[in-house]
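One protein chain is absent from this view; the other protein chains keep their places.
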Amino acid sequence: MILTALDYRPGIIVLLPLIASCLIYVLGEHILPNYREAITFAAAFPMAALVYSMIPAALAGKEIGFTLLEIVKGVPLQFSVDAAGMIFACVASTLWIVTSCYSIGYMRGHGEKNQTGYYSAFAMCLTATMGLCFSANLLTFFIFFEVLTVATYPLVVHYRDEEGTRSGRKYLAYTLISGQLFFAGIVILYSFTGRMDFVPGGFVNTGDIPMPWMLAVFILMIGAGIVKAGVMPLHSWLPAAMVAPTPVSALLHAVAVVKAGAFCTLRVVLYVFGPEAARFCHGSEILAWMAVATILISSLIAIRKDNLKARLAFSTVGQLSYIILGIAILSPFAATGALYHIVAHAFMKITLFMCAGAIFVTTHRKNISEMIGIGRQMPVTMTCFTLASLAVAGFPFFVGFTSKANIIMGAISMGQPFFVATLIVSALLALTYLMPVVLLAFKRDFYNSQFPVKKEANLPMLIPIMITAACSLILGVMPNFGLHLYGLAAMAGNAIFGLSL
Amino acid sequence: MKNLPAYIVLLPLCSALLSLALSKIHKHLGRDVVFGALVGSLVLSVVQLVRVIQNGPIHYIFGGYKIPYGIEFSVDTINAVIVIMVCMLGVLSCMFAFNFDKNGDALQVGGAYTMHALLVLGMVGMTMTGDVFNLYVFLEITSLTAYCLIAMGGSRGIVSAFRYLLVGTVAATFYLLGVGILYSVTGTLNMSDMAACLKQGNNDSAMLMAMMFLISAFGIKMALFPFHGWQPSAYTHAHTGARPLIAGAMGKIPAYAMFRYLYCIYGKDFKYFRYVLLIIGVISVCGMIYGSVRAMAQKDIRKVLAYSSVAQIGYISLGFAIGSPLALAGAFLHMLGHAFMKGGLFFAAGAISWKYGTFDLNDFGRIYKRMPFTAGLLTVGALSMIGIPPTVGFFSKWYLACGAAQTHEYVYIFVLVLSSLLNAVYFFKVIEKVFVQADKNRKPLHPEGKGVTEAPITIMIPVVTCILMILLLGVFNVKVIDILLISLKGVAL
Amino acid sequence: MSMLMLEAVLLLALIAITLVVIFNKDLMVVVVTYCAFSFITMFLYIVMGAPDVAFTEAVIGVISTIYFIMTLRNIDRRCK
Amino acid sequence: MMTQIETILAGKGIYFLTLLLLTLGLYGIIVSRNYMKKLICMNIMQVAVIFFFLCFAQKNSGTIPVAMKHIVHAVEYINPLPHGLMLTAIVVSLGTTGVGLALLTRIKEKYGSIEEKDIIEGEKQFR
Partner (left out) sequence: MRKVLPLILIVICLGASFVTLDFLPEIGDPSSKPNTHTTDYYIEHATTETNAANMVTAVIVDYRAFDTMYETTVMFIAGVAVVLILASHPERKNRIRFRKVRKKESRDGKPVYRTINKEVVIPLIEPMIMLYAIYVLFHGEISLGGGFQAGALLGMTYILDVMVIPERDSLIRLPKDKSTALGGIGTFIYVLTGILCMAGGGVFLEYEKLPIPMHALEKHSTGMLLVEVGVAICVMATIITILNGIMERVHFDDDTD
């Protein structure tokens, strides 16, 4: 990637949480236990500010960034800012603040142990995520991808119990295997093309790699992304990782890990292979049909789950496949939709998870069947939950609508009626699995029996919930509000397919 | 400064020779002299590397005779780097050993450090020498000191040492036989002269036969897969103070000697070169899988690390088998990296055992609460073993894979992937033990307070340095690769 | 009889001794046979024109035999 | 007849016998179950290699490599270099034997036997 302006901001952004992580680990347990949150915030706010400060440059289409050093022979460790990465960075940095705030409430309210490790690993995850956002080439991307894999592990095994250990192993098995295959794919790709840098629209020409190899490399490289994104045959680590504390689930399912998977798929399909090569080797078709199957099946599974977090997890699996589908359709609209769905899903799903966590901390209930009438006790929380549910289902004037509409338009423009049908059916299914929660919560009959008192969760938990719920409403009405996220998504989508704005 | 290479071997030698005599004056005087000499060697080896980079290879001939008649030390960038690695591990493990010589008389203390310095000396000499028979002598020095250091490890140690002695002597004999065959067709013992002579004559069958002997000799010494039988118990039961050095550096030097024979003496003109490489490739692939599979079943962290060494040595010889410049550079990077990884992991394990006297993985439960730094460093070392960026393990794997892709040997890439996944299985088992699983009732050997209680500083410095080296080598690997490539350009495929 | 024949005969004798060493059950016999081995070896070195090596071997042969015998006093003579 | 045998001996025979000795030593190391015997077989193996080196150092009608006034040509002296090398090898073998014997003494003290079977049995007692 040729950089037009030298700018060290991406590097600082990556460095900030890294320093925070190290500081928390070193000082955490015994020296300054109560400064963990302070350190986190001290890193989170400047980081978000720095990310926001780069939006104008990204909107102007300037490619800013810098090369740190040559990380392996012939390939630099390079950071640059482009529209797609910017979207993800904005989401992640914003939600880090929100989640940290929520974590304080959750951890204090729930009396969790091992908080040092938790905050440290959390910051480390953010380092990796920011690195992913601003990586300018595949190798840099891969390095942060693997760091993310490892940094998430302590969060999954947070409770140090039997179940946590088991899901930790499952998580590692899935992500490490796919990561190593990704590595093999990168090596083979590099040996054929000799290039590594992300180019909108890809740098692989159809003649670069002989055909069976091309599909093999495509699948190897996609594997890592779709495992992290939880596409269907490879999703089972994701519900298992539900054992972790709720802020972790929120991070896993809304901010860092799964989005990183989706983002990885985006980078590989659209920035490495490009639409032509992806279509040429039939990789995109395989990807699209996997996504379709996932959307439908996961929604059906979600309906049957009684555990709220499990239901949300399967919902996540389905929603992420929207992004994958949007990428695999290979049209400008769909790509825009996919990118914007990263934003949309982040805000919606984090609201839902945080609500679930708030309910758990306040009432210690996990299952939906036990929550009948909870709307009486926690009206604000449940209102936010309702808003987010509607957004997930894709109601107009909610954030989910904008992204889905774009994907549907892409599918129509590519002449794929089946995908359109899938998206619409899945919206209905989403209503089917989320609305019962809302309806049961506000059911009048049980108002006085189970939850007599009005008692919300504590403020550090409530405020983030309200903020994200509001965001998912505001961004639905005004997609370009504040951070110009929709504009960035449209820019990226157009750049990939070589269209001018 | 023209005697620089000589000083590097003479400093540890003199200190070792006088260590026993000095120990009679004061129990720890010999030890301090040895430590000082090793530090001196380290400094000089760094100076040497700088000079080699600036002025090209150094050829130092002892006795001042002409080149095929005297013994030569030929130092190029590759072995200058390896010498630094050996000296550094030597210094660190000498410092580490300070903690394990409390109960011994002056003779034992002085003797143990004598052995330590001589082991370093043997490895340094083996790396720098340019004479095939001189290599044999250094090989024997390395072996004898290693037998002794392993035997000092207790009841199992003596049996391991005896087995290693038998096998090691067979290896030395094979090496001598290989040298004999080569000498009988060339009439010279100097490596560069021998290479020139071999190119002239039509000696392919003799060379092939010699190569078979040499591969088995070095294979035994570096514990390559079918010859590794002695290694796990030897690494496991060696003297605690010397284990990091033995496990970290000792296997690498024969590997370097094998590289010398393969690429500097034989070269690509050798008729059966491809077949030899194929054989090495096959056995290293088998070793990579076998070592990892065996390591998974172990409960003792020393055994885990020992079997993983079998696998990791396979990486190095795989690089030799691929043979493209990048793969060779990767093999050497892995050689350096693995020395520090294994050294660091053994240092960390030693720190834990210094406190709790145990190496059993089941006793490691949630040890991070008592020793968070050791646990964190252990984790970084383990991640490097698996090959997670930005540690050096990833980058050496990268170069190996790139080399394999350049020569279109894609099988090797998948073996690398498979092996690192198998590594992940048992190293995450270790990490899980350290961080996740429940406490076992450990009893501290030394009185300790509440909360965080790390091992003493002389143990922590080696651990920290090794892990730091892993990260530095990882991040600045291009510098190392550039230095290595200066000398690799001429010899690689 | 030429030198080469002499060498061959001596080598054959050594091989015979080696067989004794491998298959004998009494370690004392083995050690003493090994002493004979080094004695014949010394001759062989002289025949091969290496008096220096022969001299050394003569000395070493004695010393190592003494070592072996000393060790034997500490361990069982019989072996299975 | 005699000359034929000698040609064979000069070409391959002596080498073959030396190799035979070497392999017998190796066989002994593998087969013997007594560690003392293994040690002795190891010594035999080393001796075989020394023969190998001395074999090709010989010269027909050469004399021992000590310079004498009336012999001046290089052809008339036996090759001294392998002799020097083998001196080193012999010394090394003595050192190895000494260390091996010391180890054997310790093994006997610890395990009560130097038979492989007993030692493997005994190893299970120690961690």
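A, B, C and D label the chains in the order they appear, each numbered from 1.
By definition in this document, a residue touches a chain if its C-beta (ideal position, glycine included) is under 8 Å from a C-beta of that chain, and two chains touch if they have at least 3 such contacts.
Note that the structure is a prediction, hence the values are computed from the model and not measured.
A.B. asks: Using the contact definition given at the top, list the shown chains touched by the missing chain.
C.D. replies: B, C, D
A.B. asks: Of B:S93, B:T173 or B:T186, which residue touches the hidden chain?
C.D. replies: Final answer for the missing-chain contact: B:T186.
A.B. asks: Across the whole complex, list the residues on chain C that are touched by the chain not included here.
C.D. replies: 4, 51-52, 55-56, 59-60, 62-63, 66-67, 70-71, 73-74
A.B. asks: Taking the full complex into account, what residues of chain D touch the chain not shown?
C.D. replies: 9-12, 14-16, 19-20, 23, 26-27, 30-31, 55-60, 62, 65-68, 74-75, 77, 79-85, 87-88, 91-92, 94-96, 98-99, 101-103, 105-106, 109
A.B. asks: When the complex is taken as a whole, what residues of chain B touch the one chain not shown?
C.D. replies: On the chain B side, contact with the omitted chain comes from 2-3, 6, 10, 13-14, 16-21, 24, 60-65, 68-71, 104, 106-108, 111-112, 114-115, 118, 125, 131, 133-134, 137-138, 140-141, 144-145, 147-148, 151-152, 154, 158, 161, 181, 183-189, 197, 201, 203, 205-206, 209.
Methods note: only the chains that are shown with their structure count from here on.
A.B. asks: Weigh B-D against C-D on C-beta contact pairs and write down the one with more.
C.D. replies: C-D
A.B. asks: Just the number, please: Cα centre separation of chain A and chain C in whole Å.
C.D. replies: 77
A.B. asks: Determine the centre-to-centre distance between chain C and chain D, using the mean Cα coordinates as centres, and give it in whole Å.
C.D. replies: 10
A.B. asks: Centroid from C-alpha atoms only, then distance chain A to chain B, rounded to Å. What do you get?
C.D. replies: 43
A.B. asks: Which residues does chain B have that touch at least 2 chains other than itself?
C.D. replies: none
A.B. asks: For chain C, which residues count as touching chain D in their complex?
C.D. replies: By the definition above, chain C touches chain D via 2-5, 7-8, 11-12, 14-15, 18-19, 21-22, 27, 30-31, 34, 37-38, 41, 44-45, 48-53, 56-57, 60, 63-64, 67-68, 70-72, 74-76, 79-80.
A.B. asks: Which residues of chain D touch chain B in their complex?
C.D. replies: 22, 26, 29, 35, 38-39, 42, 45-46, 49, 52-53, 56, 81-82, 85, 88-89, 92, 95-96, 99-100, 103-104, 106-107, 110-111, 119, 123, 126-127
A.B. asks: So in the complex, which bits of chain D are touching chain C?
C.D. replies: Residues in contact with chain C: 2, 5-6, 9-10, 13-14, 17-18, 20-21, 24-25, 27-28, 31-34, 36-37, 40-41, 43-44, 47, 50-51, 54-55, 57-59, 62-65, 78, 82-83, 86-87, 90-91, 93-94, 97-98, 101, 104-105, 108-109, 113-115, 117.
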